[in-house]
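Note that one protein chain of the assembly has been removed; the remaining protein chains are unaltered in position.
Entry: chain A
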Amino acid sequence: MAPTRGGGNSNDPLEVLCTCIASGNQNVDLKKLSKHALQILMSSDTLSTSNSLSELDEHTLIDNIKCQIRLVNSDKHATIFENVYRKLKLLDINSSSKLDILKFLLKLSEFSARRSHNSNVNVFHTNRLNMTRPFFLLISQWMVEGTLRDPHGEFFVCEDSHLNSSYVWEGKYRLSYVLNLFLTIVSSQKNSTSIPNSKDGGRKNWKISSSISKISSSSPVRVNSQFLDSSISRVSVSEREIIQDLIFCLQGIEGKFIKADGKHGFKLDPKVQVERRSIVLCVMELGLLYNTVASYTTLSKHKGFVRQGLVCALREELSNYYHNLCLIQSQASSGNTSSANVIDSPMSEEHLSSTLGGCSFSLLRLMTWTRTQMSRFQCLSDVLGASDGLTGGELISSVARYIHVGSPELLPCVTGLLSSMTRPFFLLISQWMVEGTLRDPHGEFFVCEDSHLNSSYVWEGKYRLSESKIPSFMSKLTAEQILRAGICINFLNHICDEKTPLAGTRKVLRDMETNGDLLSMVRPCNQLSALIESAYSENSKMVLSVLVKKFGLYQHLQGLRRYMLLGQGDFIHCLMKLLIAELNKPASHLHSAYLHEVLDAAIRGTNAQFDDKEVLARLTIKTLVVSSKDLGWDIFVLDYDLNGPLEQILRVKDSPYSTTFKFLWSMKRLDHILSMIWEKQVFATKHLRKLPGNETLAVLLILVLFLASPVRHFKFHLASITSCILELRSLQEAFIQSCEKELKRRTDLELKIEEYGTCEEEQKKHEKCMAKFRTKLIPDMKAQYTSITKSYHSTLKKFLLDLSTHPNVALKLLSNRLDFNEHYQRSHAELSECVKFRRTSDYNASPSASLDRGL
């Protein structure tokens, strides 16, 4: 780009510049001015290589310009600048010269902004002079007496009251931010002070202060007015200072320029102008992350062992971080000492930054270190965010999700966390599996205890799995194995009073307690799961052997089968025979003493007497609560009185055993009745054959026989069928009775005729009776019989239909077995349809159904 306008009659652009600036002022010696300008150029050319602005990249430069525009103008102007700059960028210009021009403009703007403040302030300096007097008093007291009388914290030397007096040289007295503003102004005015570092300690403070006092005494008004006004203007901060501040920030401490924002984060003072602002902001993010993590570890409300494990891991991570930070700080301060040698000598800001440029530690280096640490802390704070409010197993699950992180650098970080967190969890598991005790005051473990149930409910519901608390990497099977293994040990220790020796897998688990964790479980096939499985099977075997050897489990199971499930046929038959008369009485007339006697008699009278004494001793009779109209049958139950551990497992008293017994007993009764019917029928048929010339009767008898035989095969628990049979029995009894009455009448009559002969009247009466028997009684009986048969068949049909359509495969099979020769299918069309359908559907049935059947 060529300059569009030449300047005056001279070709030297510097002279043109001088004339331009001096335009309108005739008093100025142009020659002298241009010579002076040349001098400045020559002298600053040597400095310019180390100048801060020259290193700026385009982006930062634009940023700085925007800041400057905001400062001197407004936000709106900054956006205007953006537009203009975009336009400028599109034009075809040499980009380096463009940047140079922009830098020039920025620098000039900064200079002129300060100057304008100064010129404004000078007008009012006399008023402000009075305000600065106490400040000088503070300075002089500090320098002369070495005491700090600054109750309101106005002085720039500030005391850290937490440190005792032995720290005089290190950190007890520090320079505050106020001074820095002050000094920046001073140095920008080319005064011979340099900005000290807060680490430099009291001695240097003094030196700086002395130099200040020189300035102050020479031109007190000017310096003070500058000081008071410095808050308006921008402060440029050297790299060394900002590094120091950043190091503070990384420890969560506020620095001179970087202030806390109250939400764990930090903000850069808007007045501070710094090179590579974006890098500084980037490093400040680590400060935020550090604060997030550190504040988490200091919270005292952490409940639960797992959470404490997490905090412990975080602390470890933090101490590692502190270690690194310490190294960084020592490197940074070693850079400082090299520059501290020259700090006393009058130097400009440019000189200082040039020495720093050669120093070993730079902002870029800090950022490189921050990068790796940042990703770790980012990961940690992500983990903490995700696990907020969770405890125990859920907490572990939430952290375990991060184990799939792809970065090889973050993986050890997450595994470290997980290992530390699962350690107490492993201890819980191990204690549960080894001792059978739950020591889980915070409810973190996935095995939870129902404290409402007493210890006799160990097997049912006292201990349960809480599925949400199972760590996500643990399979449900393993969790169940852990639950059962613990229950086994708990049962042995507390119910069986069995002292279990610590051996085998449990010993291995106990040995692992000191430093075991669940980390290995993350892989699907791992040693720990196998260990748990073997501990589970060992514990189960132990329980079984104790039950079998000490408590005679098999023997009692046999007893239950024989007596409660009516396995001992002769005993049951005998008991039924002995009790049938007694049980037909109303329930209230039953005497338990008599029932017990009968039981003893039944035992004595059958093979049961050779059974185990232990088993027989437990056999007793229980009567249920009587309600009105109950018969003895309704309340009689045989009972097997188990106690101790076996009762807790088998639960004879309220398990299906007594219900099953009641059902089987009523079936046995039906069976008994039917056999009685059969007996009577056979007897009656023979007996009544003498009744002459009565075909209908014969037919009826045969029918009854037919009915009786199939009924005998079915002992369904269906009240209607039971009532059918009972009705049939009463009908049969009534019929046989009347038949026998008729037979008796006839035989009597025959005897009478043989003895005395007969008369017409007698004959007529006999005829009448016979007719009555034939026409009234027999059809009547026949009708009753038909109705019973009908209701029996309809009930049977309904029952079979229900069975065959029942979703349970076992019941379908039962219906199949009942109708094994398809007798009922032939008689009931509907049933056969249904069966057909069922069979085809069975062939297409799902594998699970066939599996069920297989089982």
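By our rule, a residue touches a chain if its C-beta (ideal position, glycine included) is under 8 Å from a C-beta of that chain, and two chains touch if they have at least 3 such contacts; residues count from 1.
We take it that contacts and distances are computed from a predicted model.
Undergrad: Refer to UniProt and select, among "Mitotic-spindle organizing protein 1-like", "Mediator of rna polymerase ii transcription subunit 17", "N-terminal E2 ubiquitin-conjugating enzyme" or "28S ribosomal protein S24, mitochondrial", the name of the complex member that is left out.
TA: The record for the missing subunit names the protein "Mitotic-spindle organizing protein 1-like".
Undergrad: Give the residue, chosen from A:106, A:447, A:599 or A:778, that touches the chain omitted from the document.
TA: With A:106, A:447, A:599 or A:778 as choices, the missing chain is touched by A:106.
Undergrad: Take the complete complex as the reference. Which residues in chain A touch the chain that isn't displayed?
TA: 1-5, 7, 13-14, 16-18, 20-22, 25, 27-28, 33, 36-37, 40-41, 44-45, 48, 51, 53-54, 65, 68-69, 72-73, 77, 80-81, 84-85, 87-88, 91-94, 97-98, 100-109, 111-113, 115
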